[in-house]
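Selected chains only, in their assembly positions.
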Amino acid sequence: MSVFRIELKVRDYELDMQGIVNNGAYFNYLEHARHEYLLEKNIDFAALTEAGIHLVVIRSELDYKQSLKSGDRFVVEVSVERISKVKFGFRQRVIRLSDEKVCVAGLVIGTALNQRGRPSIIPEIEALFAE
Amino acid sequence: MSVFRIELKVRDYELDMQGIVNNGAYFNYLEHARHEYLLEKNIDFAALTEAGIHLVVIRSELDYKQSLKSGDRFVVEVSVERISKVKFGFRQRVIRLSDEKVCVAGLVIGTALNQRGRPSIIPEIEALFAE
């Protein structure tokens, strides 16, 4: 399965007092990359939300290996894998462009909650695994 | 070992378009609770940073079980455990006060980097395990 990539640059408001990107900001980077990936696959998170389908994260496992700093450019990678009948996973990495070092790597597991709050894998997500 | 607790309330800017607290915000809650815990133990994160000692997160494993919404009050729990010679862990939970449900539970693993970037457990952290 192919790996989806977006390229971003650190914004200084994402740095903390240590002068490095705050841990919470990586979560934002990863989420943004997932939504861009889904959009490329014609899955519009905002449109799903309005339709009452909530894609939600149920678990995340992240390893922080290197820190991004002011001015750093980086890539966020996304690839999907099936976890169970109602769970799907996103393998994700944040890679600094200057030296190709992996800064963050991990797995984010999600499900889709329908209007009654029941977890499932919606057909649009199901189709991701058929590729 | 005792469990440290702080009580917080959801702020509306932490909500996303789904009307629930954004996943990244829990990371902020957990960090804030860790720093408050450390402060209670006379470990001042900001003072350490200025002294060139960087406490950093190297891994996080979080389960998202329930969503917080506008107006929700919640408790963030912290307890520490030793992971290895140079790593320490924070067991953390976010508990909604209205129904005592666990919203987020997980383990955040950290280390201390000295001025040369070497990982270690500084004496101040070491003392946490002697209690």
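Per-chain residue numbering starts at 1, and chain names A and B are given in the order in which the chains are listed.
Criterion: a residue touches a chain if its C-beta (ideal position, glycine included) is under 8 Å from a C-beta of that chain, and two chains touch if they have at least 3 such contacts.
The structure presented is a predicted model; accordingly, all values stated were derived computationally and were not measured.
Count of copies in the whole complex in this file: 4, from one repeated sequence with 2 chains shown in place.
Convention: only the chains that are shown with their structure count from here on.
Subunit B has its Cα centroid 22 Å from the Cα centroid of subunit A.
On the side of subunit A, the complex with subunit B involves touching residues 17-18, 22-25, 27-28, 31, 46, 49, 54, 56-65, 67.
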